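With one protein chain held back, the other chains of the complex are shown just where they sit.
Chain IDs A and B follow the sequence of writing; residue 1 opens each chain.
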Amino acid sequence: MTKRTLIAALVVALLVGYTATGALAETAADSKQVAMDTGWVLLAGVLVMFMQAGFAMLTAGFSRSKNACNMLMKNLMDFCFGTIAFWAIGFGLMFGAGNLLFGTSGFFLQDTGNTFASLDWSIVPLECKYFFQLVFCATAATIVAGSMAERTKFSAYIFYSIAITAIIYPIVGHWVWGGGWLAKIGMWDFAGSTVVHSTGGWLALSGAVMLGPRSGKYNRDGTSNAFPGHSIPLAALGTFILWFGWFGFNPGSTMALVPEIAHIAATTNIAGAAGGIAAMITAWWWFKKPDVSMALNGVLGGLVGVTASCAFVSIGSAIWIGIVAGILVVLSVIFFDQVLNIDDPVGAIAVHAVCGTWGTFALGLFAQDKFAPGTTGNGLFFGGGWKLLGAQCLGIVSVFAWAMATGFLLFWMIKHLVGLRVSREEELRGLDIDEHGMEAYYGFQIFTTE
Amino acid sequence: MTKRTLIAALVVALLVGYTATGALAETAADSKQVAMDTGWVLLAGVLVMFMQAGFAMLTAGFSRSKNACNMLMKNLMDFCFGTIAFWAIGFGLMFGAGNLLFGTSGFFLQDTGNTFASLDWSIVPLECKYFFQLVFCATAATIVAGSMAERTKFSAYIFYSIAITAIIYPIVGHWVWGGGWLAKIGMWDFAGSTVVHSTGGWLALSGAVMLGPRSGKYNRDGTSNAFPGHSIPLAALGTFILWFGWFGFNPGSTMALVPEIAHIAATTNIAGAAGGIAAMITAWWWFKKPDVSMALNGVLGGLVGVTASCAFVSIGSAIWIGIVAGILVVLSVIFFDQVLNIDDPVGAIAVHAVCGTWGTFALGLFAQDKFAPGTTGNGLFFGGGWKLLGAQCLGIVSVFAWAMATGFLLFWMIKHLVGLRVSREEELRGLDIDEHGMEAYYGFQIFTTE
Partner (left out) sequence: MTKRTLIAALVVALLVGYTATGALAETAADSKQVAMDTGWVLLAGVLVMFMQAGFAMLTAGFSRSKNACNMLMKNLMDFCFGTIAFWAIGFGLMFGAGNLLFGTSGFFLQDTGNTFASLDWSIVPLECKYFFQLVFCATAATIVAGSMAERTKFSAYIFYSIAITAIIYPIVGHWVWGGGWLAKIGMWDFAGSTVVHSTGGWLALSGAVMLGPRSGKYNRDGTSNAFPGHSIPLAALGTFILWFGWFGFNPGSTMALVPEIAHIAATTNIAGAAGGIAAMITAWWWFKKPDVSMALNGVLGGLVGVTASCAFVSIGSAIWIGIVAGILVVLSVIFFDQVLNIDDPVGAIAVHAVCGTWGTFALGLFAQDKFAPGTTGNGLFFGGGWKLLGAQCLGIVSVFAWAMATGFLLFWMIKHLVGLRVSREEELRGLDIDEHGMEAYYGFQIFTTE
């Protein structure tokens, strides 16, 4: 062997060795990255799953005790039915390959290799994507239970929660997150102010309108009687659980373990805080007292509001988004109740529909390219012009139209097929007895009263 | 230096460099892997620890308010005593080197290098393994409190929770997870349908039998009086917390951060959902109403059922496992109550013993080698024949025999040493007053009733 040959061999060895080291390291690193991302997204999804407990406590607490079992059962069952329906149908409609309106493949998680290209940007396993998206879907369904509380038949609830998780929500999701037409147009909704919250909120509105108010809620002159919730501690617990879960909802929507989750957590948290303060002050000014229910809903409104833009805005902007959301919650609750006489026992429409809409709009105002270069670009307040805001408005309007239209159709169908509302007698007696044959607080003993 | 020498030196440098790079990268990667796995297993363990809150809320909610403090205190204290007992004795008996029946070393976490070889498959630190296994052990202990609710002396409870966490549970654990005889025979139980839930459930059965029913529970003709729980909201909250915690229980049982946790989370969740639906429908058919308690227990039954096989079965199989578990819960509650007149206030035997048994059996039917190659192999329904099913049945029977025998012995000893049951007067007055000198809801004020 000549030296030249030896050297050539050495060069080859060097290159091979170098490449091999790199490739091996890359493969190992990639598989580690998949595991890391899976751990993060799964834990985030688990936090969001726990929001079901939050909604259960919140809506049960804001209801009267005679309907508490019913509220709990609805929250439990929409997650149960949603888990199956979203696996069988919803996930395929939302993320499966299809057209600009809906997916046409991927039902039962069947993946033929390229079925879920719309989610290829995340490297976590398909079942992790399914789980994470499922808990979002279930959130949208659960929202509806709130506005329709205390008067909806349980069998009707099962029908509509299946319809929402299998069809209505996934189609909106496809538009924005599944490569559908709103995504193409340039509408952005990072974690679902519109996709999850407005969709749920507008469905809640259509349901509340179709049902009509609870017996005795409104007087002939249009004035409203307060039906306070039976347990503010449960409602407060629910709000804390929801806030806790939101740290999965928003930061988890990266679907990857990246340092940016810190920024998202910070904007999310501060918007919730600002929303709580703003709602408390607004309520203090309007009702002359710092109402606890309003403060709780204000926190939720702030969190809903920042959900669309949490990855794209500064902490300062997040505060403004939260403040406006907190004010909007109080004014919307008053507006829907006292002006429109639409009876929403827990304030779901104000929190989710109104603040979801505000949050989607606010993204068009406050987004800054620097937080996620190459995504939203700058919003109106940061020199980005009207284009982004226009796309956001189109998204808001089209989701409103879709959710209201399908909501009315769905509730109309249910009304004529199985009935939507319990009888007046049952409503007065409470749904727990007639729908479920039980009481929430059987034989509750009071030993002493002082 | 000749060129030849130079080249030779270069080759050596190359090889050394290459190896060194690899070794360094490997060491760094390994230490990172340890940190990642530790983070995952610890967080999973923390979720499981929170299940103590779930059991506390569930069992307090399903009890009468006069015994609520007692239930809460038992849940708190079995975790306190279990933490110490499992550290001092249980962990060594379960995982320490020993024989096929129990470990004989590793008490107080003393590790002489090869003491815990049965857990060498996980690279997390020993204290992480201890913590993760502890929270499982405490779960088994807590289950027992449910079936023995509302009539067991608090001092008796302390004795038996120490005995369970120090000895009875760890020995079962050694058989299956600590390299004991059931592991050798080829029985599989991924996250503890048998090890945790059936063990706890059969102990709960032996305790309920030894105690006898609550005063007034059964009439002379064998018919049963309902003693409904005093707070369904607490029970529902407990169920949601347990479901939440199960995402630590099952996916965390990988004891490593691997992408497979996504599959495990998906099967776990869908089995719980299917269990809830199946139990609701079964109860609707039997009781003519969709009973909330049954739906809650159905979710738990589905989760217990899939715990053994969550890593080895498809999502479709998990649904079937959940459905059967949900039906079994309702039928078992009725069977134990109305046929055998065994009084189990919260349904712990139905949920944990029956569904744990079903889940362990179902692994032998539904397991598929492809989900974890080289572990269970295929179950009966997937062409694997009867061998796996046979091993599962042997596991089921032997754990039943062990738990029932030690349970009866333990409760018999406690009965004769400190007494097992409170007096009839104390039972009627409630355990809170006499055992703890307090009330769960002192001076609860009702301002208005409508």
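Things to note:
What we mean here is this: a contact is a pair of C-beta atoms (placed from the backbone, for glycine too) under 8 Å apart; a residue touches a chain by one contact, two chains touch by 3 or more.
Just so we're clear, the structure is a prediction, and the values are computed from it rather than from any experiment.
Among B:69, B:182, B:209 or B:330, only B:69 touches the chain that is left out of the view.
Residue in contact with the omitted chain (choice from A:232, A:340 or A:413): A:232.
The omitted chain makes contact with just one of the residues A:205, A:295 or A:329: A:295. In the complete assembly, the contact with the undisplayed chain comes from A:265, out of A:97, A:185 or A:265.
Against the chain not shown here, chain B presents residues 3, 6-7, 10, 13-14, 17, 21, 25, 28, 31-32, 34-36, 38-39, 42-43, 45-46, 49-50, 52-53, 56-57, 60-61, 68-69, 72-73, 75-77, 79-84, 87, 108-109, 124-128, 130-131, 134, 154, 231, 234, 237, 435-450.
Within chain A, the residues in touch with the undisplayed chain are 3-4, 7, 10-11, 14, 18, 21-22, 25, 29, 32-33, 36, 39-40, 43, 47, 64-66, 228-233, 236-237, 239-241, 243-244, 247, 251, 257-259, 261-263, 265-266, 269-270, 272-274, 276-277, 280, 287-293, 295-296, 299, 315-316, 319, 430, 439, 441-446.
In this section, only the chains that are shown with their structure count from here on.
If you average the Cα atoms of chain A and of chain B, the two centres end up 31 Å apart.
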